[in-house]
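The complex is shown incomplete by one protein chain, all other protein chains being positioned as in the whole.
Right after this comes subunit A.
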Amino acid sequence: MMQHYGINESKGLEFGIYTLGDHLPDPHTGERISAQQRIQEIIEFAKLADEAGLDFFSVGESHQEYFATQAHAVVLAGIAQATEKIKLGSSSTIISTSDPVRVYENFSTVDLISGGRAELVAGRASRIGLFDLLGYDIRDYEALYEEKFDLLRQINEQEKVTWSGDYRAPLRNAQVLPRPQKGKLPIWRAVGGTPQSAMKAGYAGVPMFMAHLGGPVDAFKQTVDAYREAATAGGFDPAELPVATAGFFYAAETTQQALQEMYPHVNEGMKRTNGRGFSKQMFAQGADTRSVMNIGSPQEIIEKILHQHEVFGHQRYIAQIDFGGVPFDKLRKNIEIIATDILPEVRKHTAK
């Protein structure tokens, strides 16, 4: 059941926020805040989301220039202490280059600090700098992920684990402590939008966290369909497996204002972190209902999210608002718009 993952569909589509933990200059001013201020603001951002009644907040792990939350579990511990009700997770934890035992210890600790609100999203990294940094071979990219993700899930299922594999010392009746408050953590597979990875999540009966930069809603529907078909083929009931989608979001009074305010952040941020900017044409399409990005006026975003919900039938939408040095007052304003205009409508129309 979805309840197994702490999701209650009678309340409607869950609404969350995620940050990659990027640490970029604000292109409007050229200024970059300190890493300390950025981390403090991420914690404050989570607090605002919690007070506004949002469902989920997650922090990513990227080991490269222009990022500040390499130790994302530590940041999540700070957020756990600062918040009360909101569920917390990673977006994502790079399990390939970490020890699943340590990762589980960290996240079950965050779970205990937060009173049972922790979740874990495990990914493979889109960049490879951390393989050198942490001493892994990029040739093992896929094998590392699959083996460590399996071990992570096994630790979640069993308090005592006997295990052996290729990339970590064997475990013999090893007890991994502390245990999370509800006995288990919701563990998701991070999927970059291609059907292949989604199908692996489906065959294993694991919830899918699908992140995307942009593109047509219909293209991502193929990934969601492939996931559910694979789950069925793997002997799981797709109705019991939650799907989350995550991508760019920015709301302002008018669509024009939203595009004007957000574009420089995305364009300049992508140049620094991905090597190339974001085309204006693509970004302008982000305001169209058929685009998976949610940029626009509150009313347009409501229509877009409802359309996406109709197409994907997903259980959680996660907005990325803070990419590229968006100043904190704009983040605050976005949370306000989500809480007062967007969330009530989305919940009303998606509650089962």
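Throughout what follows, contacts are C-beta pairs under 8 Å (C-beta built on N, C-alpha and C of every residue); 3 or more make two chains touch, one makes a residue touch a chain; residues count from 1.
Just so it is clear, contacts and distances are computed from a predicted model.
UniProt lists the omitted chain of the complex under the protein name "FMN reductase" (options: "ABC transporter permease subunit", "FMN reductase", "DsbE family thiol:disulfide interchange protein" or "Thiolase family protein").
Considering the whole complex, the residue from A:I128, A:A143 or A:A339 that touches the absent chain is A:I128.
Residue A:N274 is the one among A:Q222, A:N274 or A:T289 that touches the chain missing from this view. Annotation: of A:A284, A:L306 or A:A339, A:A284 touches the absent chain (contact as defined above). Taking the complete complex into account, A:L259 is the one of A:L259, A:V292 or A:I318 that touches the chain left out.
The chain not displayed touches subunit A at residues 126-129, 138-139, 256, 259-260, 263, 274-276, 280-281, 283-284.
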